Structures are given as structure tokens and as C-alpha cells.
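Worksheet: one structure, shown below.
Every protein chain except one is present and positioned as in the full complex.
Labels A and B are assigned to the chains in the order they are written; within every chain, residues are numbered from 1.
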Amino acid sequence: MPNSPVAMANHEAHDNPALLHHFATEQQQKDAASLGMWVFLATEIMFFGGMFCAYLVYRYWYFGDFGAGSQSLSVILGGTNTAVLICSSLTVALAVRAAQLGQQKVIVTCLILTMILGCVFLGIKGVEYHDKFVEHHVPGASFHFPGHIPAHPDVPINQQHAQIFFSLYFIMTGLHALHMIVGVGLFAYITYYALHKRYGPHYYTPVEIAGLYWHFVDIIWIYLFPLLYLIDRHK
Amino acid sequence: MFQTMPLWPVRASTTANSVDALYIFLVVVSALMSAAIFTMVVYFAIRYRRQQGRRAEQIEGSHALEITWSVIPFCVFMVFFGWGANIYFKERKPPQDSAEVYTVAKQWMWKFEHMEGQREINELHVPLGRDVKMIMTSQDVIHSFYVPAFRIKQDVLPGRYTVAWFRPTKPGTYHLFCAEYCGTSHSGMVGSVVVMEPKDYEAWMGGGGSQPLAVTGQQLFTQLGCVTCHRQDAQGRGPNLVGIYNKPVLLEDGRTVIADENYIRESILQPAAKIVNGYKPIMPTFQGQISDEQLNALVAYVKSLSQSSGQTGGKSMAAATAQPQM
Partner (left out) sequence: MATAAVETGERETYLNREYGIKSWLLTVDHKRIALLYLMSITLFFFIGGFFALLIRLELLTPAGDLVQADTYNKLFTMHGQVMVFFFLIPAVPAVLGNFLIPIMIGAKDLAFPRINLLSWYLYIIGGVLMLYTILNGGVDTGWTFYTPLSTEFLNTHVITAGLAIFVAGFSSILTGLNFVVTTHRMRAPGMTWSRLPLFVWAHYATSIIQLLGTPVLAITLVLVVCERLFHLGIFNPTLGGDPLLFQHLFWFYSHPAVYIMILPGMGIVSEIVCCFSRKRIFGYQAMALAVLGIAVVGFLVWAHHMFVAGISLYAAMIFSLLSYFVAVPSAIKVFNWTSTMYKGSITYQTPMLYAFGFIGLFTMGGLTGLFLASLGVDVHVTDTYFVVAHFHYIMVGGMVMAYLGGMHFWWPKISGKMYPEGWGRLAALLVFVGFNLTFFPQFILGYLGMPRRYWDYSHSPEFQILNVLSTAGATVLAVGYLLPMIYFLWSMRYGKPAPANPWNAAGLEWMIPSPPPTFNFDLEPVVTWEAYNYDQIKEEVPVAQ
């Protein structure tokens, strides 16, 4: 039978100030945080999944108009952004490695680089959005997307279908950008603590799970880029 | 007993008989299963209530029982599924020679147009013993065409046609309800379906004086200029529409589709969506230029172009009554 209630509390002495009271060991805390982030990312997959679902349905139905919309996006800017994000995933991975090895300066450097790259991404995104605004490709009253379907010079673009493409474009990339802003904010917070030498081989969980989050945001973009920018481009 | 405290609406269609048979079967089986469980629970609760000197007997479980009471209910469920699916399969396939009524639903009324041209609002007259196919669309939000006495229901959507059919078996007047919440007067969007003896129905029809829907369609076909491209010889810039209804159509992207009511409707409103093989995408769209009623007339006309070659399409109830199919 189990222990009976004892008058005095009997907590373990915790050497590590980062160990929270309700965990028995540091390993348990780390495992919990890790699993928590993976589970959270699963929910994010479902969140974006709904939009991908809508996208897939309309792309199947309105392929030509989606192709036209896609080809009005800049592959150069989008491709650059893809490279930027992949590099930022590299810097994040290096930051985690540095934390595991206790290389304090490297941690901070890599985190700052990651944030810079993230902001570069957001900046380029801003330029793209601006372009769309100027060209009247933003859904709404002033939406205007003249032209014809790729490889079919005699078939005009259906404005409604094109507007659906751009609606999905803005919502999907917009939500992605929102997640990136949150990510940059997270890294700012972690960099602050890294500057105070909080992380090392004994405790680097926040760096690791923030890194996981960032990798996920990167992977979402790796799907978004071809689906939005590269429709029917081979012709 | 069932007159004063009815458990189901009057049965006024062939479908009603099938559905009620399945329903009663479900009620009986469910009542038996519930009674079995309730009896066991009550019996155990009393028989095994706490008594002095007797302790509960720990029983881990029984694989055999678990399997038995998974498999047997599952088999019963499969009967429920099969029977219900069978009824539904027939419900979703209107018989070939059904008479047709075009329906436009809007907040908050039902507009019907018979092939002979009669228009009705909220009240639908149909003859006894004929198959009737409702071809329905909505002008605004989703509604649902529900006649409890026939046991049929079908959502009516904006932007496309949905179809329901029934064969009335009992003269009388029956409730028609809108069954999909559609705003303020959803509960006011009610009407009736009046089933008449064939003689009475013909008399009612005769008093109309309106022109058949397909003729209205033909007039529109000319007025709107359709006839200039869709000629009945091989020289039109658009495909010849004679005989196309319910037949496969090869599109220029390689797909083959069936030219049903929704295809015809879409071709008028969004011609670029499906281009027939060998033709250019030059047809202008008529979206926003014609009403749902005019669209129905055009569809009815195009379908009527298949009638002379012996195919179905746009049968009127008058034509149906002239050749009894009992």
C-alpha cells in the first residue's frame, strides 16, 4: 500500500534553479518540454492543414486561373526567401549545438543571425505584399487581374477564381508570417537569457524547443513556396 | 390510436413505405436492445445489491464475450446499413421518365415551374401515381426541400442544381417545410404539396394558359443569341446541342463528363470551365444577366432537344399522363 501522509514536506534539494518544483528530475522536465513542443507542432499541422485542404480543392477546380495567379508571383523573391529560411534553420541548429556544448558566444551569435534572417524574410514578404497591392491583386473592391490562362491565349482569366487564389495566398502566407513574427519574438526572449549565460549542457531545453518550432515554420514555407509560386511554371 | 397520437406522418409516397418499414425495424431492434440492457442493469442492481457476508467477485473480463458482443452488434449494424443504403440508392436516382418541376428557393418562399409552364408559389400540384423529379436551386442561401409525408428531403443550394424525386401514392395535401435554417423566416418558409387524381390534375393544368417551359427556353435561346453559335448543322462556332442531355461529352483537356442539368447550367454561367473538344473558348458568360427562372427555361429547352431522339429529358406530366406507366 502507498505511503501515508507525512507532516513535513519532503522535496528533493534542487541544484539546478531551472528545475521546476513539480518535476522529479531534470530529464523528466526536458522530456516533457520536448514532447509538449512536438504535440503543439502536430496541432499546427492541422491548423495549416485546413487551409491546404481548401487550396487543394480550388486548385483542382480552377487550375488555369491558379496557374495565372501563381505566375504573377515573383519566383526570385520567393526563392530567395526559401533560401533565407533554410539558412536560418541552419543557424538555429548551430545555436542548439552551441548550447549543448556551452559555447556561450556562439549561441548568441547564431540566435542573432537567425533573427536577422527571419527579419529579412519578413522584409522580402513585405515587398511582395506591396507589389501585390500596387498591382491590384489584393482581394477586395479594387481587385483587377487581367490576362489569360497560361498556354491558352484565348481563355481569359476568371476574376472570381483568381481572387480565390489570392485570398488563399494572403491568408496562408499571412498566417505563416504571423508564426514567423512569434518565432522571432521567441528568439529575442531566448537571446536575452543567452546573454545572461543561462544555457549550457545542463540546460538548453528552451533553445532546442524554440528551434523545433522554427524548423516547423520553415517546413511550412517549403510546402507553401512550390504550391503557391510554382503552379504550371514548366510551360 | 395512431389517429389521435400519431407516431409518424401519413404515408403518401412509395418511398414513405420503404422508409417506415426500416424505421419500424430499427425501433423494434432498438427497443429490444434497450430492454435487454435496462433489464440487466436493474436486475444486477437488485440481485447484487450489497448484502451482509457477501463480497464482490472480481472478474477480469472475457475475450470470448468481448468478441461476441462486438461481432453480433456489428452484424446487426450492417443490416441497418445495407437496408438504409438500398433505400437511399433508389432515392438518389430519379426514374428515367420522371416528370420534372423546376424549383427556385429563396428567402423565404418556394417558386415552382412545371414543364407545361404553370408557376406556383409555395404550393405544388402533382398527379397521383407519377414519378416527379424536382430540379432545384436557390437564389440566396442553402434551403432544404422537405415533405415529411413523402419521407424525402434534399438541400437546395445556390449556384447549382440538386435533385429529389418522389411518386405520390395518396391524394391529399401535405406539408412542405424548409429544413435548412435560412434566416429570419425559416419557419415561415412552408407550403404544401397537393396530390390530385390524374383527371383533376389535368383539369387544373388546363386552366393555366401559360406556355411550356421548354418553349420559353427556346425563345430565350434565340433572344440571347445562343442560336447564332449553337446551330443544328456542323457549321456552328459552338457545339450542336441536339441529343446531348445525359450523354458523355469529351472536353478539350481530355476529361469526359456527363451533360446533366448542372453541366448545362455551368456552361451558360461559366463557359470557360469546361470547353468541348475541338471548340474554342469564345462563349461569353451570362452570369448576372439572366435570372434563375430564365436559366431553368434554357436548361429545359436544351434537354428537350434530346426528346425527339427517344432519350429522356424534360418530360412533362401531361405527356406522362398521356402514356400511363402503371
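Methods note: a contact is a pair of C-beta atoms (placed from the backbone, for glycine too) under 8 Å apart; a residue touches a chain by one contact, two chains touch by 3 or more.
Since the model is a prediction, treat every value here as computed from it, not as a measurement.
Taking the full assembly into account, the omitted chain touches A, B.
Residues of subunit A that touch the chain left out of view are 1-3, 5-11, 21-22, 24, 28, 31-32, 35-36, 39-40, 42-44, 46-51, 53-54, 57-58, 62, 139-140, 158, 160-161, 163-164, 167-168, 171, 175. For subunit B, the residues in touch with the chain missing from this view are 6-9, 18-19, 22-23, 26, 30, 33-34, 37-38, 40-41, 44-45, 48-51, 54-62, 65-66, 69-70, 73-74, 77-78, 80-81, 83-89, 91-93, 107, 140-142, 144, 146, 148-149, 151-155, 157-160, 162, 175, 177-188, 190.
As a working rule, only the chains that are shown with their structure count from here on.
Here the spacing of subunit A and subunit B, counted between their Cα centres, is 46 Å.
Per the touch definition, subunit A reaches subunit B in the complex via residues 64, 152, 154-156, 158. Here subunit B touches subunit A in the complex through residues 270, 272, 275, 280-282, going by the rule given at the top.
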